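Note that one protein chain is taken out, while the other chains of the complex remain in position.
When the chains are written out, they are named A, B, C and D in that same order, and each has its own residue count from 1.
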Amino acid sequence: MKIGFYPGCSLTGSSREYNESVVAIAKVLDIELTEINDWNCCGATAAHSMNEELSMSLPARIMAMAEKQGLTEVVVPCAACYNRLKVTQHDLKDETKRKRVSEILQLPYDGSIEIINVLQMLEKYGAENIKAKVTQPFAHKVACYYGCLLVRPHSILQFDRVEDPQSMDELIKVVGGTTIDWAFKTECCGGGFSVSRTDLVAKLSGNILEDAADRGAEALIVACPMCQSNLDMRRGAINKVIERPSDIPVIYITQAIGLALGIDAKELGLKRHFVTVEL
Amino acid sequence: MEKLRERAAAILADGTVSLVIGYEEGTKRPRPLFCHDGESARKLIFDSRCFHNLAVYLTKKELVGNGRFAVTATISTLRSIMQLYVENQLSEDKLLILTVDLSGTLREFVTFDEISAYVEQFELKRSEREQAILTRIEGMTREERWNFWQEEMSHCFKCYACRSACPLCYCTKCVVEVNRPQWINPWPAPVANMEWHINRAMHMVGRCTACGACGDACPVGIPIDLITRKMMEDMAPEFGYIPGLPVKKGNALSTWKLDDREQFIR
Amino acid sequence: MSKIGVFICHCGENISATVDVERVAREIGGMEGVAHAIDYKYMCSDPGQTFIKEAVKKYDLDGVVVGACSPRMHEPTFRRACAEAGLNPYLCEMANLREHCSWVHEKGEETTEKAIDLVKMLVEKVKKNNPLESIKVPVTKRALVIGGGIAGIQASLDIANTGHKVILIERDPSIGGHMSQLSETFPTLDCSQCILTPRMVEVAQHPNIKLYTYAELESLEGFIGNFTAKIRLKAKSVNYSTCTGCGACIQKCPVKKIPSEFNAGLGTRTAIYVPFPQAVPNKPVIDRVNCNYYKRGACKICEKTCQVGSIEWDKEDEIISEEVGAVVLATGFDVKGTDFFPEYGYGKYKDVLTGLQFERLASASGPTFGEIRRPSDGAIPKKIVFIACAGSRDPAKGIPYCSKICCMYTAKHAMLYQHKVHDGESTVFYMDIRAGGKNYEEFVRRAIEEDTVNYVRGRVARVYEKNGKLIVKGVDTLLGGEQVEIEADMVVLATAGVANCGSEQLAQKLHVSYDPYHFFAEAHPKLKPVETNTAGIFLAGACQAPKDIPETVGMASGAAVKVAALFSNNELVREPIIAVVNRLAPPLYSTCVGCFMCETACPYNAIEHEEIKARDGSLIRTIARVNSGLCQGCGTCVAFCRSKSIDIQGYTNEQVYAEVMSLLND
Amino acid sequence: MSSEEIFEPKIVAFVCNWCTYAGADLTGTSRLKYATNVKIVRFPCTGRIDFLLLLKSFAQGADGIIVSGCHPNDCHYTSGNFHARRRWIAFRSILDMMGVDVRRVQYSWVSAAEGSKWADLVNNTVADIRALGPYTDYQKVADYLEKEVQDGEA
Partner (left out) sequence: METKYISKSGIEQWFKSIVDSGKRVYAPVNSRDQIEFKRVKNLSEVADEYVQTTQSIKASVYPKAEVLFSYEKEHGKVHLTDFNPDSIPETVLWKVHPCDAAGFKPLSAIFNWDSPDKLHNAHVQKTSVISFSCAMADESCFCTSVNGSPGNLAGSDIQLTMLPDGGAIAEIVTPKGEALVALSPTVFEADKGEDKTKYLVDLPARFSLEEVNAKLNKAFNSTVWKEQSERCIGCGACAFVCPTCACFDIQEDVHGSTGRRIRCWDACGFGLFTLHTSGHNPREHQSQRWRQRLLHKFSYMPARLNVVGCTGCGRCSRACPVDMNILEHITSIAEQ
């Protein structure tokens, strides 16, 4: 399996472990990742609230570069980047907008590239194929947490059941884990306020953590750097506002799968988390 | 080929069929042959040079009569036969198909399902000639295309070889022969010629199997087959039909989808 | 040469104010084939029509063009006038000089010239017009009513009472429909079954009504006044002519845990069953999917129990054919299940119910005999939350329309709950309260004010279970958007009313159109609410859109009157604007080559196969023929026919060609 | 620019009886004004409109054409407009291949309730065709016969 790869800024900064684990499992699964040349920031969280043309041009440039490179399918692990690229693709179906953006970029853009997230990539790779490579089943009871950006807006992303997504749960089951049925799968972690209103983050993330812990989850599984950092890095603050402080770790789906594939915890970046991972 | 001759002679001899339509050597290239007996079946050939779409004869009652007949069919011919079948022009009990597959083996088909299953294996691709001219046309501005076709159309003298060679032009009275009203002027002139060819392309929507017989037949070398070819390529994905593998009921223009394209509609 | 008469109307000053009508008449008078051209103040008036009639006779006209208002306005008027003067009415055409010219342009040269062009166009058309005869078709005075809910019951009774025969088919084992499931009805709170069951019995006993339960429409062919319905009588496995309905078999049936459809899944039933005690007919059927004998080949306990030997194991579905002249569609609606709502638990929480399930809980004939108890543990819920607009008015859910009845029944539910659980606490989350109807608003006020139901204006984002409670997270928009969290014992969703399953396929069988939500489409939203676009097929009740009982009954009676009006004619007269396939002398017979692509293009199944045979009976050719009863005259086939073998009367190729050519001639 | 210099395009409109014709009636009853260039030919349904009529219109000297009928799902005959829509998709593709100026055919859905849309459609189309100028390309060759006889372009 060959596929284009757009890491985005988070994966080269605060969420290096996400990048490391994606790369590590790709290696074991024989997925050839081709990074987009000279990629740029997708503009997420800020651009689209400030300047529409900018918010479309940034992701469009990424996709135009990928087109230029001859890629047809690109995996975008970061949920925010994934969301921005997909939304831009949708917006640029409008011919006027597409023309304008091509003009700004001075690059041809035809919007033909398929943008997928990590879960979709693994689904495409095939549950059976993953199962075949599992060496140490991930025998844990976990809570799969999807957050907002991966599934919303459903009309554009068309990914999974919007209120009760299942794809991550399925993957965990494939590698030997069990998942809890809980109510906070797509509740907001407070992502947008992660710098400005840390108190809100603590409260919102706290609700999520508390419900997962109450239902016996050993860990939270995520596929979004924003969620991961809120639930992990802000744990101190979170534990101050919730009734029963919790020390359950927050790990990426790629890390969980990596463990099942027998990849070393360090190689998966599991040592980089704030909340110690002992799984 | 020998097998084909033997088989043709045999089915003629035992009365399975009263006629085998095939190919024989012609002046320069192979040409259609009508075998009524084992004697003439010896002249039969079948190779890659056989380009005529013999399906054109299958709807001519004066030729095929009321009995059963056989035809040696190329892939193009088979595609046309499938379309004719969907259009209620052929029936299985009257027709026997002989063909030689890529490995040189003689194949026989009786049912349309068999033909369909066989045709399915062959992809329809642009030939080099088609590719070259279409690339040229596709690279033109609209004005250039207009001038290109006007020049081409000025050569058309309405001999209707395109119509006569097309297996799907089987109407007993063609629209150009309708004179109340006289939709298309019967004399050759660029606009009347173009109207005829646009009309022909419209009548081929969802039906043309891109066999190229019309283009081959044109004595003045107008690439008319590319009009239908291009239309077919544009429309096939849009309306989801595969030339030569028609759906059993309806065609591209007699059916519709709720979400058909309509950006051009204000 | 033609002798056309042209009559230009001033329409008072409506036309003459901007169009030089004298000039129009003068110039048209000079046209080839125009024998007479005049202008007059009011062509549609009595003297105006007299001018036309006299001219037809005096000049022996063979065509008339009236340049006046829109043909949609006065075409029938002038055609009638022509007919009275002895000219075939279809040789009269109108040029639209008012709506399409004088009213939309300023006074001036161009406006007059356009008027001249428009009249010229119709003169050229009328030269090509042919005299046509109206089409007469006989009427079979028997109606088919599909669906035995309150709509079908009412329509059947009304038609039957006008003295016409009715065939009523119902796909379930009993008629009654949703209304039989309801507890009490708003706004009077009278018992639903008490008012419905007498009508059900009346249907069963009416001499003019033939009732087929456990039956579905297989196909409908034909056209208004002349339909042939094929009806599938599903095998009941019980011989109704001998069965006494004693019920012994039901009591002995060992398969007892089948969720009861009548109780919306809250109760159970047996494999041989009568849906509910008041069913009509009150005789059982065997549910072959769940019956031990059909599943495993052994059991037959019911057979042993049956004193009269009514069990018929090998009975097969039977297809019968009925000739009918009209059809009333009364197939009703369905409600979305709780599994439609992922945010409300995807149907996995037992105590999240639909409104219909709550009806069963509140019904004295229901699984709890009218006591409100939780399905999970049988406890009486102390806190209950009703969520209105569950799915409705939510484009994201694909249901942007209002289901119309939920506001009222939710108020009723809350009221019933308060009446039954005195210490209970009920909350209704709503978007708007739509209580348009006689005594409806008063009813809702009563729920809020007298029965102290807590109405919260806001949506519920999520319901989830925690520690045996249902956590309802919503918002109160009237309190400044404050978030509300309620720990409830039971949640009732007023789920959206949707088209009944199979309605799309049924519509296709009947060739009636349907809206994007698969509700059947009425012919006109205002003026033809019970007609469909297919003549002779009428609508009653919630199969057209969600509606409440009085509306449904009203509509059913409306449909019944339409049927009765149709049946008051011995034959029908239709405009002859239909397609025809040309026929020629032998050896051509027709230019039609029988490709039958028109057959697939026709929206009305009006294309038939006609075999042309020689004298010895041998088949020469098969060509298309238009069934003049089915053809509605759209002309799609005409534009589609490659050899121009099919043409449409009134808009023939020659006519439209002449129009276009004349318009563009200088 | 003096009034003589303004090009007045000849435009013919093919409309269905139930939606656009009625819509244009409503334009009239609403007394909305529009250009006189457009003349309406009435058809029972857009499904009835033969593509040859469009070709003949150009050959006969039309500079532009309007084709209009009921919105999707509104067709009086259930599906005539859907058939028409497909026909126009194919027709446009063929015309474009032949180098015919497809901008000169304006397709539209105008319902019986859209009187003002009809006025706008006419005015916009007239403006568009006016900007494109007379369709001399087509008209020139349409009268080829004269030319052939004169020049003997055999």
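In the analysis below, a contact is a pair of C-beta atoms (placed from the backbone, for glycine too) under 8 Å apart; a residue touches a chain by one contact, two chains touch by 3 or more.
Note that the structure is predicted; figures quoted are calculated from it, not measured.
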Query raised in the report: If the hidden chain were put back, which of C:Ile320, C:Ala364 or C:Leu584 would touch it?
Result: C:Leu584
Query raised in the report: Among B:Tyr160, B:Trp196 or B:Phe239, which residue is in contact with the omitted chain in the full complex?
Result: B:Tyr160
Report summary line: Residues of chain C touching the missing chain are 30, 32, 584-588, 661-662, 665-666
**Report entry** Absent chain, residues of chain B that touch it
**Finding:** 26-29, 31-34, 52, 56-57, 62-63, 151-152, 155, 157-161, 163-165, 177, 182, 185-189, 213, 216-217, 219-221
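As a working rule, only the chains that are shown with their structure count from here on.
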Query - Comparison of C-D and A-C by number of C-beta pairs in contact, larger one - result: C-D
Report summary line: In whole angstrom, the CA-centroid distance of chain A from chain B equals 54
Requested in this report: Return the residues of chain D touching two or more other chains; collapse runs of consecutive numbers into ranges.
Outcome: 51, 56, 73, 79, 83, 87
**Report entry** For chain C, residues that touch 2 or more chains besides their own
**Finding:** 601, 640, 653, 657
Report task. Sort out for me which residues of chain A touch chain C in the complex. Result -> 154-155, 161-164, 181-183, 211, 214
**Report entry** Complex interface listing, chain D residues touching chain B
**Finding:** 51-52, 55-56, 59, 72-73, 79, 82-83, 85-102, 106-109, 121, 124, 137-138, 141-142, 144-145, 148, 153
Query raised in the report: Can you list the chain C residues touching chain D in their complex?
Result: 70-73, 96, 98-101, 103-106, 110-111, 113-114, 117-118, 121, 511, 513, 515-516, 533, 577, 601, 603-604, 632-636, 638-640, 648, 650-651, 653, 656-657, 659-661, 663-666
